[in-house]
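With one protein chain held back, the other chains of the complex are shown just where they sit.
Moving on to chain A:
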Amino acid sequence: MLELKGITKKFDGKTILDQIDLTVPDGQILTIVGPSGAGKTTLLRCISGLASVDSGSFLLDGVAFDPATNRDNDAVIGVVFQDFQLFPNLTVLQNVTLAPTMVLKKSGSEAEQEARKLLKQLNLEGKADLFPYELSGGQKQRVAIVRALAMHPKLLCYDEPTSALDPDLRREVEQIILDLKQEGMTQIVVTHDMPFAESIADQMLRVEPKA
């Protein structure tokens, strides 16, 4: 369970996030919606530790933690970026196994076995030895999800997962997110796509631009 208490973030004196409180119970999906510039992505960056907050606190399973400095491998927060940010110099398999072997210190064969299982689960069988440039947009996104899952995150965050996809693929990513929910994954999804947000959300947070 993730809890945010009074999260406030400012840029150059301008308040972007003002006293955000929220709770995401285990296995639930929170969608963060709102117009461009409202701070959706900023909130996601704060939760994933890519941006620091000016005040407020985070609790993961009741324990206070600072995402920006947290290095505990049992409290990984996975991120699926809007533009995926796969590593172009590595194959699909290497993209997925890099962090498990280097950070979690898994053996190569163990990491590979797990990676192949996840790739299969997300319908990427046979793509393991391809490079990112050889994949379609939807495939790249699924690799990005697999890469995040391979680190056994407590929480998986998505930044605008439907923005680069056509309608068919939108339903596909919707299904992936719901399947992961079935497996108990806690997920946070930033999107401006309202029908998509409504169909997956257990809870919806609307952020509005500050005047």
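Just so we're on the same page, a contact is a pair of C-beta atoms (placed from the backbone, for glycine too) under 8 Å apart; a residue touches a chain by one contact, two chains touch by 3 or more; residues count from 1.
The criterion applied here is as follows: contacts and distances are computed from a predicted model.
**Q** With one chain of the assembly withheld, which option in "NADH-quinone oxidoreductase subunit J", "Amino acid ABC transporter permease", "Aspartyl/glutamyl-tRNA(Asn/Gln) amidotransferase subunit B" or "Sulfur relay protein TusC/DsrF" matches that chain's UniProt protein name?
**A** In UniProt, the chain that is not shown appears as "Amino acid ABC transporter permease".
**Q** Among A:Q19, A:S55 or A:N73, choose the residue that contacts the chain missing from this document, as touch is defined above.
**A** A:N73
**Q** Among A:S36, A:N89, A:S109 or A:Q182, exactly one should touch the missing chain; which is it?
**A** Reading the full complex, the residue touching the unseen chain is A:N89.
**Q** Touching the absent chain: which residues on chain A qualify?
**A** Touching the missing chain: residues 48-50, 71, 73, 76-79, 81, 83, 85-90, 98-99, 102-103, 131-133, 147-148, 151.
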